[in-house]
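All remarks here apply to the structure that follows.
Note that one protein chain is taken out, while the other chains of the complex remain in position.
Chain lettering (A, B and C) follows the sequence in which the chains are written, and residue indices restart at 1 in each chain.
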Amino acid sequence: MSDTEMFRLLADDDVRLEADAPDLSDEQFLGIYRVMVQTRVFDAAMIGLHRQGRIGIYGSSEGEEAIAVAAAAALDEPDWLFPDYRVPGALFERGVTMEETLAQLFGSAADLGKGRQLPTHYGSRRLQIASISSPVGNGTPHAVGFAWAAKIRKGPEVVLNFFGDGATSEEGFHTGMNIAGVHRLPVVFVCRNNQYAISVPLRLQTASETIAIKARAYGFDGVRVDGSDALAVYAAVRKAVERARAGEGPTLIEGVSYRHGAHSTSDDDTRYRDRSEADAWKKRDPIARFRRYLVARGIWDENRDADLVRELTEAVQRAIDVASAVPVPQIDTLFTDVYHDMPPHLQIQRDELLRHLESRKQAE
Amino acid sequence: MSDTEMFRLLADDDVRLEADAPDLSDEQFLGIYRVMVQTRVFDAAMIGLHRQGRIGIYGSSEGEEAIAVAAAAALDEPDWLFPDYRVPGALFERGVTMEETLAQLFGSAADLGKGRQLPTHYGSRRLQIASISSPVGNGTPHAVGFAWAAKIRKGPEVVLNFFGDGATSEEGFHTGMNIAGVHRLPVVFVCRNNQYAISVPLRLQTASETIAIKARAYGFDGVRVDGSDALAVYAAVRKAVERARAGEGPTLIEGVSYRHGAHSTSDDDTRYRDRSEADAWKKRDPIARFRRYLVARGIWDENRDADLVRELTEAVQRAIDVASAVPVPQIDTLFTDVYHDMPPHLQIQRDELLRHLESRKQAE
Amino acid sequence: MIDALNDALHVGMRANDNVVVLGEDVGRLGGVFRVTAGLFDEFGEDRVLDTPLTETGIVGSAIGMALYGLRPVAEIQFADFVFPAFDQIVNELAKYRYRSGNQFECPVLMRMPVGGGIGGGHYHSQSPEAYFAHTAGLKVVIPSNPYDAKGLLLAALEDPDPVVFLEPKKLYRTTHAEVPEGHYTVPIGSAAAVREGSDLTLLCYGAMVPVCGKVAASAAGEGIDIEVIDLRSILPLDLDVVSASVAKTGRVVIVHEAPRTCGFGAELAASIVERSFWDLDAPIARVTGFDTPFPYRLEDAYMPTLERILEGVRTTARA
Partner (left out) sequence: MIDALNDALHVGMRANDNVVVLGEDVGRLGGVFRVTAGLFDEFGEDRVLDTPLTETGIVGSAIGMALYGLRPVAEIQFADFVFPAFDQIVNELAKYRYRSGNQFECPVLMRMPVGGGIGGGHYHSQSPEAYFAHTAGLKVVIPSNPYDAKGLLLAALEDPDPVVFLEPKKLYRTTHAEVPEGHYTVPIGSAAAVREGSDLTLLCYGAMVPVCGKVAASAAGEGIDIEVIDLRSILPLDLDVVSASVAKTGRVVIVHEAPRTCGFGAELAASIVERSFWDLDAPIARVTGFDTPFPYRLEDAYMPTLERILEGVRTTARA
């Protein structure tokens, strides 16, 4: 694996392998595939929900399912995930349910985040997933600090941090990578290089030969991997996780892929790129490629695939029905959790508001 | 020249050269040497002034004269300097007088900066030198923006930006280098790698193999050069300046050197490093090495050297006498230049203060 | 308001070759809110610059461009994302003229969408004007209608000092009005009484101005005659207009979306007490966002609504 040549396992025909398959059981292969398909189905359904005006802004991860799911699959039980807003597959792989996800998207009272954040800003302490924020790149120093603490406390945790190609321009990336390198911390950085930061193409983002090569500036290894090759992603991340746990320090993994859709439901990507470009990339669709391999490997077939899609589509629909029935969070959650204990000035503001709303009810 | 091997011209004996000397006239060689010595004499005198309580905090550049002076000497007339606080030699080389420098250090009415900044925070529009601030790394994006403007306007300017090894951890470095790489801007970055950021040694600052190698993360060349070899510094920077002017983009030059003294007059470096370390580096003193070469080249000798030091010592003393005679800036300069025109609230505050001071005078 | 801003940028860039626009997605895309639409096609990639994803780099390089003599217009995609550039703004941009003894100036114009009302949650809704108001060396303006938006933006483009230009994104698509063609300016530092009144002074800016207009209308129905003042500039503040109004009404309600504690309303109240204490007939009330992060699902409860402002008005009028 190198920081300039692209590491691949699936050969051009998606049937043979360039090298040995990672030693996973058939169930594990199929498990990764299943979550990738679930992610695709879920993303599509959410775009639909947005069009119906039932949820706010949504950004699909279509085309990047292999990176999110296979990378997360390479983690072990004690490990932590510091995701960004475009890796629903990683969340599903780590055990987040579609109901939980939808509760966040609806911002309902059932949301672990109490309906306080924009869609796709998840977080689950129970599942060892940090809380996502919008400012690009800010999660990286958190991931690094967490890994630093783990090293100080000799804990077993390895940290997996996702971010995009655009994030590499931000200070969070720079300082996080630098500190991780100095202290050889147990963290694996996965850059989803989907070629664009909204409308800004990679060539206007950075002139570096690859994203992976940036690791040299921080004294550790970078790996450039085919991001639509689930097996390659798994193998690269797995190796990095094992090295991190063995005290051999961080790794930067660049998953080369493409954002099939617009940046978000607010974006119109036809303004800045040609359909043809997307069409070319879609020929390398991570799900289709992995499916071809599984079929060739003789552990999957088209019928079971159709069943799977149907099953997941129904499951998403059920989850939507459940989640959309949950009411809005209570008004007083506007004021709780700003601090551990509500200080006097916030109690006053809360009481003001509740009194005001009460008086309006009376008025009606 | 490479980003891992150290580029040198002066051989171990400081008499022979590893390769051709840069084609400079004898006058130019001696000119660079003269400014290096002036810088050494000046720094020493300022430490003295501080001890006498006549100026505030001061940071000496002893040990780094070759980088500052030889790099600045590689600039041409239209070029701009974006310095940091530890390159007095570069300022002198670009034409700043000792009187001007001392006016800044005293913060007198004669200071171009009107006595508003801490010692060593110079700036001179006339001499194409940007205003220095304290926050480490902040000047780099300014240098890059200036170079970007020059490219947009097809101006002749090349920009030279100095910073330390510690600055490479800051966001200004990261974003400046990245933008310069994307747009192949006419800027030369010179990192004074003096091995320490106050007490923090390089190994705790970054794990990268060298500083120069960091340029790869931004898609352009880095050069590691012996920072106590004035000829090597000149040759490396000169080449980078010519490439920049030819539209071939930026270069990061790492000048490997050592901070002979404490970080500043507020610092006690014996708390975090051994004398022995400094002694070893002082054997490679940039001035002594360059002098040996000039003598061997037959254009300099010990007598002229003694004369030069005497002459410069007297010149510094004269400059001190002149500068220390200048009064404090007028009180109203506290309020001017916050904006181009003084807004009403500042006029009120100024009048308040002047009235107050007036009334106190009456009282006495 | 988007059209007026876009128009102003076209006018300003045609009038002065030194004006360049830079930021994330401002070029080929024309900005995520389309405020810079068409500029890339008309002025080309040398004057309309898509930057990497770095606010430090956007503001930092804009400073360098200004030192060269250009007039950079830096777009911060959302005001919520200005904080990575805060050091460049507070420690460099705001202090550059002063620290250099007026040798240099940095007329950098920073445009950024602010405020709530679009379901943006924590990071697409904040109103950071108070941070800038406390930063000597900056000017801070915020328009409430298309006419002022264009006039203030053109004024800012000619201003010798750095200007933080806050664009209430709630008004981007909700306010439409024909604005005069070509060049005109609205002076920075001047407030406007958008409604005259004798009983109470309502101080507001940005997206709160139309809301306060409605408040005045329904208060009139209750016999409270409100003077609504649109500050337009936060720094420098037009205290003369404010004081004159307070002298007339003796009662003040201040409205803003930003959290209350140390928000700009605090400065308004403090300044009024200093200048107009003896004119005051009642405590000054602040109707503002709460001291919490900006919420998502409960946004409507967070915003100063017509009803909340009206309650503050009634209390103050009766006090």
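Simple rule for what comes next: a residue touches a chain if its C-beta (ideal position, glycine included) is under 8 Å from a C-beta of that chain, and two chains touch if they have at least 3 such contacts.
Everything numeric in this text was worked out from a predicted model, so none of it was measured.
Asks: With touch as defined up top, name the shown chains that contact the chain not shown.
Replies: Looking at the complete complex, the unshown chain comes into contact with A, B, C.
Asks: Touching the absent chain in the whole complex: find that residue among C:Tyr68, C:Tyr123 or C:Phe165.
Replies: Among C:Tyr68, C:Tyr123 or C:Phe165, only C:Tyr123 touches the chain that is not shown.
Asks: Of A:Leu10, A:Leu49, A:Met98 or A:Ala150, which residue touches the hidden chain?
Replies: A:Ala150
Asks: Return the single residue from C:Pro143, C:Gly189, C:Gly206 or C:Gly265 that touches the missing chain.
Replies: C:Gly265
Asks: Given the contact definition stated above, which residue among C:Asp80, C:Asp148, C:Glu257 or C:Glu311 touches the chain not shown here?
Replies: In the complete complex, the chain left out is touched by residue C:Asp80.
Asks: Quickly run down the residues of subunit C that touch the omitted chain.
Replies: Answer for subunit C: residues 80, 83-84, 86-87, 90-91, 94-95, 98-99, 122-123, 130-131, 133-134, 136-137, 235, 237, 258-259, 261-271, 273-274, 277-278, 280, 282-286, 290-293 touch the chain left out.
Asks: Could I get the residues of subunit A that touch the absent chain, sorted low to high?
Replies: These residues of subunit A touch the chain that is not shown: 111-114, 116-117, 121, 123-125, 130-131, 133, 135, 138, 140-150, 152-153, 155, 157, 171-172, 175-176, 178-179, 182, 336-341, 343-345.
Asks: What subunit B residues would touch the chain not displayed?
Replies: 56-57, 107-108, 115-118, 121, 133-137, 166-167, 169-171, 197-200, 204-206, 266-267, 271-272, 328-329, 331, 333-335, 338, 345-346, 349-350, 353, 356-357, 359-360
Definition applied: only the chains that are shown with their structure count from here on.
Asks: Which chain has its C-alpha centroid at the greatest distance from the C-alpha centroid of subunit A?
Replies: B
Asks: Between subunit A and subunit C, what is the separation of their C-alpha centroids in Å?
Replies: The separation of the two C-alpha centroids amounts to 35 Å.
Asks: Would you kindly tell me how far, in whole Å, the mean C-alpha position of subunit B lies from that of subunit A?
Replies: Going by mean C-alpha positions, subunit A sits 45 Å from subunit B.
Asks: Residues of subunit B that touch two or more other chains: which are they?
Replies: Subunit B, residues with two or more chain partners: 171, 175, 178, 182.
Asks: Which residue numbers or ranges of subunit C touch two or more of the other chains?
Replies: Correct list: 51-52, 54, 56-57, 84.
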